[in-house]
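Apart from one protein chain that is not included, each protein chain of the complex appears where it belongs.
Up next is chain A:
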């Protein structure tokens, strides 16, 4: 063995950043200087960069995170899968802090997931790889309904900081109230500026690309008529902008298209379902926005079509290497569409599952210093207190009443549904609410098989079985209902 020379910090860093996150936590026990090296933000950023590039030695080790609920046993699972082979690489433990709670995942960024808790609407940042949490302080504007909320979460490189943007639109008309949280300051501030006069409808997760969060929205353009559009909020510059949806200038047979926002090849993408009632099968048009921010225009990249898949496929996520993942709503299978080979393939995931959600995911150490460990009782208490506090606030403001009334209306009977059906989608309203409380849009209806749709921003899931029964689940409250239509 050669004589050992002690390694300079720079070289030691070069080695350690290549370790998986668990090993790094072992290494923190080696000695004090290693511990401070690994916990340093310079190291954390560098490790993230290496991980995000995949691997320096030519092996693609990019992964995606799959959240799913096993059909049998009703067990929620998080697992990391290799983007290339889709094989499961490891299971992540569902954290104690949120076990049994209902929540939505708003976004995944640099190994952090931003969660919105059901009842309190409290926000949490969670790093599953290091099992650490950060409960965000209470925001200034509170909303009694998750329908009125839209969120975005992203890293802002110039400030080397993480931001959460929160929009509350209690009315369909008028601009939403906006506030912004920054991790470095751990506080909210009210955003002041020119908002957008529309409501987010968020039938899909917001898409983050070109430094901006994108939501789908509704804009009133006449008496009781609305047009769809995309709303962008630039996280660094903090400005809003409207982007028309593809085909907005074409005459449409039914004023409403079920669109899904995504990011394909670093470009904003919009997927439109074209269900072929007669032929059967799956058909989604994929549009991408070219020349973002310059002279932007939509190009139809391709039509993703399959005549053999019988399940209704709902787009979920696009993987960075050019594949789009779909969830089969009838067969509970995960499918991927390869953009290059232009074909669907079935991805075997163990056990029958439902509630698929997929995220790009990079293991990181972000939140190592700011977060509290999942195992700590402090985390539980903090969260429980937040919930209690929230309940008290609601009572004081009489908000609980509205909520209770809403809840009491479940299970809904058919008379309470207003269904607005067309061949390829259906709108669902509860008619005892005002028009702003449109609760689930764009149910895809195919006439024969069971289909389902989820409005993730509001945590609503609805399923249509053979066009006779409509089942709705409000994930944020854990309510389920069925109605004959």
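As a working rule, a residue touches a chain if its C-beta (ideal position, glycine included) is under 8 Å from a C-beta of that chain, and two chains touch if they have at least 3 such contacts; residues count from 1.
Convention: contacts and distances are computed from a predicted model.
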{"item": "Undisplayed chain, where the name is taken from the UniProt record, one of \"DNA-directed RNA polymerases I and III subunit RPAC1\", \"SKP1-like protein\", \"Elongation factor 1-beta\" or \"Intraflagellar transport 20\"", "value": "\"SKP1-like protein\""}
{"item": "Absent-chain contact - pick from A:23, A:160 or A:187", "value": "A:23"}
{"item": "Residue ranges of chain A at the interface with the undisplayed chain", "value": "1-8, 10-12, 14-16, 18-20, 22-23, 25-35, 55-58, 93, 131, 373-375"}
